[in-house]
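Selected chains only, in their assembly positions.
Naming follows writing order (A, B, C and D), and every chain is counted from residue 1.
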Amino acid sequence: MKITILAPVALLGRSPSSAIDLTSSAFFGHDLRVQFLDQGPPSIEGAFDEALAVAEIVAKAVQAEAEGAQAVVIDCVLDPGLEAAREKVSIPVVGPGQAAMHLACLLADRFSIVTVLRALAPSLRRRAEVYGLASRLASVRAIDVPVLALLEGREACAAPLAREAVLAVENDGAEAIVLGCTGMAGLAAPVVDELRRRGLPRIPVIDPRNAALAVAAGLVGMELTHSRLTYPVPGVKAVTGCAGL
Amino acid sequence: MKITILAPVALLGRSPSSAIDLTSSAFFGHDLRVQFLDQGPPSIEGAFDEALAVAEIVAKAVQAEAEGAQAVVIDCVLDPGLEAAREKVSIPVVGPGQAAMHLACLLADRFSIVTVLRALAPSLRRRAEVYGLASRLASVRAIDVPVLALLEGREACAAPLAREAVLAVENDGAEAIVLGCTGMAGLAAPVVDELRRRGLPRIPVIDPRNAALAVAAGLVGMELTHSRLTYPVPGVKAVTGCAGL
Amino acid sequence: MKITILAPVALLGRSPSSAIDLTSSAFFGHDLRVQFLDQGPPSIEGAFDEALAVAEIVAKAVQAEAEGAQAVVIDCVLDPGLEAAREKVSIPVVGPGQAAMHLACLLADRFSIVTVLRALAPSLRRRAEVYGLASRLASVRAIDVPVLALLEGREACAAPLAREAVLAVENDGAEAIVLGCTGMAGLAAPVVDELRRRGLPRIPVIDPRNAALAVAAGLVGMELTHSRLTYPVPGVKAVTGCAGL
Amino acid sequence: MKITILAPVALLGRSPSSAIDLTSSAFFGHDLRVQFLDQGPPSIEGAFDEALAVAEIVAKAVQAEAEGAQAVVIDCVLDPGLEAAREKVSIPVVGPGQAAMHLACLLADRFSIVTVLRALAPSLRRRAEVYGLASRLASVRAIDVPVLALLEGREACAAPLAREAVLAVENDGAEAIVLGCTGMAGLAAPVVDELRRRGLPRIPVIDPRNAALAVAAGLVGMELTHSRLTYPVPGVKAVTGCAGL
């Protein structure tokens, strides 16, 4: 399957591999292509960052569909531009936030998200509301590490992630954990190990990018895509500026 | 009070007065200034149109604050860019959709929105969910007239609006009506007349722009603005492109 | 605008100014008139106190309307008699509890109420449920000071209010605070100062009377009032006793 | 058991037996005593009528407890004064609306209320919200007969009740019916017969007074009464007027 991982950030001189790490992806069998934005913010940490990126995200989703992608994953747990891109393209567009939250609900009755900065919490909670899963979201916790710092020292975050996960279980009632940033790729396993070491029963720790790839692969396999009643095709109108859309 | 009405559309050669009509505004006493986008879509009719406009909306909100505005109203019932603009500025930013829905709930137990096109319905319902008012939204109905056509023949829309409002009351359980487009300015009164003629008890018909102006004026009067816990100030990061933000 | 502030208490020998303090009102421009009950309880601190006052409240609302008031504010955060008065009069009747809770939701995703006595908590929570905002009410906290004591030493309450507000934010997830008694007039500003001193980000602290006055002024300005489908006119029936109604 | 049925209306010259009919009560074994108000409205058909009655209702509940009643049933499906009376007395106070709605939920997943006038619908829906059962209330329907007319010609109401019950099942998704007025005593059986004649599967039709008596008897039998955390004892304060309370 040809799936485009749409990184909703501009590289700004970084190397692609430092901005997105696919080595821990569970889906090597598929033909994954990574697409960055031409311009935009270097990371998405709230509604403002999303606003800077969404027009470009839609443009890149349109381009991916034109180039034969069978599905697009928007590589950020805030799912920026998800609804807009679905209106504009016909192939499945999958958000890691939505995919991971639904997956958590398939495995447990209540879940917490452990993310990078507290600033993402309101946006994540709004996402849970739009997805109809707010009653299952036990809490949003943060390790107080910005995305760019996380990307530079991912391994060091396993311990703080596990610490917050334990608090989510013991204080908030979580029965599963969603990693709250696609930049946390590869950290699910060490967090699981850490939780076991701390004596917790086995609970799912969900990597949001992998969750999105699993959903994307499933949808392509079943020839399913989003509803046109929920995501109607936009009317054709004269537009100025706006990422060439 | 100095309030900026931020029209989230590009004029694209239209005259400002054809794009936004303030003659029916209930708030002439205030110092209202209208600000259009430099580039963007000519109307907002779904998530895709929103995506094209939000970066510019935030930029214009920042500019309005810098120029001394005490509050900003984003002049569209979908409240595009509401969260992003609130993160970025400190003065109150008010969405007509949010203001009108809350006002409807202050006056009735259940309300319907009658909007321009069915395509806006999913976005409006998602807004109701994010605002915590989904249980009060009886239905979203549409008169099947695009925004630009509405602006060219507003009077002709009173009858279809009343017709859908009656159906909302009789079939869906609505006890108040929110006009689902700020382009419907001036139509609340004729719709109220029409409903009375059709024998309905008096029900509120809410103009969303006026609702937003009332909320904005109230907030400025009380020296209140949005919570920084809900809308945290974005971190400073290198960004490329994006409306000069 | 002529707005009647209906204090739902009997003076019982107190001076009007000791029972209700308007000096901090944000709405001096309006023609505010204060109306007390002829008989009733000296303060409203639960459902029983409300029961003693509601018939008189409706009678005074009817009288206010007859005397030309354009709106009535029932000056208690429990909104006693709100539905009954709306059924009986046509001008807007505004409850500070309802107005403040909706205003909080316009500015933040979750709010707490800090009130006088814990005894008010169940009534306040029921109000949030009737208003459809229970999912946004993070908690109800109390400073353990009866209304009459509060009125005699308002300044002393700023510190305990701030203390509970901090707990609401840190333990309960509140992102805005509603002052839970109209007798707390003038305390929003010192509480805001206190929260800043304690290092909290800026969060709204809402004075319920001012919120109600803002809503009342907005409704009068927009010529809106409550729905007759939600608050039907009572049928004419022989009644004995009952405050001359 | 000694249970006081507290009719929240003034007799106004009517005979007690015309105002309340106990012949169909399922609970003859108990020592039932009927208590009317000294003054108040002749029937309760909305929030205004409730406001006229609540102070007297609490006074009569206090009197019933003093005279040895083991429980009080407030004989109206709107449960007027329920919270206030519970704050003031220690014996169980039962509302037919609350009892019947919970009973309906014990027997079916969704229920409708068929009441006398449409004017009661908003109050009944608010009750369902306060009781946490709004998601189970399929609809409120009315037969358009005022309470006093119902009392004079009860038998004639079985057919219209059944008609609305059928619509509630077929259009609204109801799986049980709550009779929406205690004045409908004796009508459950004819409505059940009528539904069977119309080919519906067996569904419960619940008489609200009998539901309340069953709950009252159960509570007395188990020596249970309402929580003092939910219904705190009112503080002692000087009060003027107000039914001698």
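One rule holds in what follows: a contact is a pair of C-beta atoms (placed from the backbone, for glycine too) under 8 Å apart; a residue touches a chain by one contact, two chains touch by 3 or more.
Only a predicted model underlies this, so the values are computations on that prediction, with no experimental measurement involved.
All protein chains share one sequence; of the complete assembly in this entry, 4 are displayed, while the total copy number is 6.
Definition applied: only the chains that are shown with their structure count from here on.
Counted as hops between touching chains, the shortest connection from subunit A to subunit D is 2. The mean-CA centres of subunit A and subunit C are about 43 angstrom from one another, to the nearest whole unit.
Taking each chain's centre as the mean of its C-alpha atoms, subunit B lies 28 Å from subunit C. Under the contact definition stated at the top, the residues of subunit D that touch 2 or more other chains are 122, 126. In terms of inter-chain touching, the protein chains here follow a pattern that is not a line, ring, star or complete graph. Looking at which chains touch one another, you get A-B, A-C, B-C, B-D, C-D. Contacts from subunit C toward subunit D in the complex involve residues 10, 12, 38-43, 45-52, 54-58, 81, 83-84, 86-88, 117-119, 122-123, 126, 129-130, 132, 146, 148, 229-232, 234-235, 237-243, 245. On the subunit C side of its complex with subunit A, the touching residues are 109, 135, 175.
Chain contact summary for the complex, subunit A toward subunit C: residues 122, 125-126, 134.
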